[in-house]
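Encoded as structure tokens, here's the structure I'll be asking about.
Missing here is one protein chain; the remaining ones are kept as they sit in the complex.
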Amino acid sequence: MNYLKDTNPGKLLEEIKTKTPLVWNISNFVSMDIAANMLLALGASPAMAHALEEAEDFSNICKAINGALTINIGTFDNHWKNCAIKIAKQANLNNIPWVLDPVGAGASKFRNENAKQLLSLKPTVLRGNASEIISISGIKSSGKGVDSTSTSNDALDAATSIAKSEKIIVAITGEVDYVTDGSKIYAVYGGNEMMTKITATGCALTCLIGAGLTSEQNNLISTANIMGIYSVACEKALISSKGPASLRSELIDTIYNLTPAEVEKNIKIELI
Amino acid sequence: MNYLKDTNPGKLLEEIKTKTPLVWNISNFVSMDIAANMLLALGASPAMAHALEEAEDFSNICKAINGALTINIGTFDNHWKNCAIKIAKQANLNNIPWVLDPVGAGASKFRNENAKQLLSLKPTVLRGNASEIISISGIKSSGKGVDSTSTSNDALDAATSIAKSEKIIVAITGEVDYVTDGSKIYAVYGGNEMMTKITATGCALTCLIGAGLTSEQNNLISTANIMGIYSVACEKALISSKGPASLRSELIDTIYNLTPAEVEKNIKIELI
Partner (left out) sequence: MNYLKDTNPGKLLEEIKTKTPLVWNISNFVSMDIAANMLLALGASPAMAHALEEAEDFSNICKAINGALTINIGTFDNHWKNCAIKIAKQANLNNIPWVLDPVGAGASKFRNENAKQLLSLKPTVLRGNASEIISISGIKSSGKGVDSTSTSNDALDAATSIAKSEKIIVAITGEVDYVTDGSKIYAVYGGNEMMTKITATGCALTCLIGAGLTSEQNNLISTANIMGIYSVACEKALISSKGPASLRSELIDTIYNLTPAEVEKNIKIELI
């Protein structure tokens, strides 16, 4: 394949490590630990603050120092959902880029509604697995709980359709990752199947995409680059892993030690 | 000792890896990460969804695809407790097998009440440490917070009494594990003391027992097998562990890599 040489993933990595951008996360109970640790490993500064009582203050900090926001619906109830909606609205008022992770969309009416309501607030990027993206697009989902049972390829039409109608970026993760703004589509290769045996690796990627949105790169390119960097790290981490727990540990260590040169050499992004 | 050769633990492991059954967990804030990762390592598909707003939908999915439910009272307040009770009732309506983990029963009146109310809804399996099971049975507990200060042997009479009166399966974990339906009692050997130095290993086992309940084996046998499989994995994981954190990582990797043949060879279950 003809992998792109001009997306400058090494430059993005360097920018994040230098600027340590604030990424404010409304994450879920399961993913908070791994997400915060991955953001730290990448070089970002995570804030895990979900309370309505401080939404305005964190929004103002984010605006002042060019941070990003991520919202993950994974363990929402009505209280959390209402916080998230208010926070997303304030992010929009403050022009803060944000990523929506619609965990388990398709598994319950409540998740579907949460995903749709947040989507209507125009996240900068929507990132999900194939089942979630298909479900959001209105096509019948085959999700089972929160794990995807569709391939990312199946979901590409759904992603393009959402990207066009909502005028946002949509990223699908799976065997091959895709990211599109409705017009261009990037495919990102790499990663490994054992990643699906670690909980919340998708949620963590959502947060890393948030870090990318704080950079000088355009949002479509930075999202493709973050997905590519993650895949490079996964492939390297797998070499010395014996199972999902050691892979999780190796992955974080690898992200921490990753050099721009390594990323530039191994990243596999294609314009399709 | 004359270990049983006819409980087919290897077959159970294979069935779980093949079917990737859904295990829906109302777990606690501390155990969510390790529980989800252990379920994935075993081959199951965890869903960590506790919201009242989606209880009916997840219950219907569980019913449709023969999943199981686990309820862990470890970090309940009234809101979580009320969700759990409604969810348990729906599980019963849908004939979904479920496991109750009465974390810290005996430590507070609130926990005692939660444990008793949920117990009255007839979980398929009740799984606790010795202090918790003794406390639930009405005998004076010597628990200190959430760690057990009684041995599993002390709790055997309590377990049998609960199993008989409630007509459920009761599993006690400790130096030796026991599981009984009030008539038969299986003892499960193995494991290691360092496991008590990792938080939420009991909670995670509860979730794995949930995976066992989705299988074709009868619930008493599958619970004994899961406890035995866990002990086999613990013993193997200990060999290359330097302390509780590496043991946790090794344990997950070991469960992921465990073969039916290894399990059949090393499991130590006895009918007493």
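The letters A and B name the chains in turn, as written, and every chain counts its residues from 1.
The working rule: a contact is a pair of C-beta atoms (placed from the backbone, for glycine too) under 8 Å apart; a residue touches a chain by one contact, two chains touch by 3 or more.
Keep in mind that what you see is a predicted model, and the values were worked out from it rather than measured.
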Contact residue for the chain not shown (choose from B:G43, B:G104 or B:G212): B:G104
Interface residues of chain A (partner: the chain not displayed): 22, 24, 29, 32-33, 36-37, 40-41, 45-54, 57-58, 61, 65, 67, 248-257
Residues from chain B at the interface with the omitted partner, ascending: 28-30, 33-34, 74-78, 104, 107-111, 144-147, 196-200, 241-246, 248-249
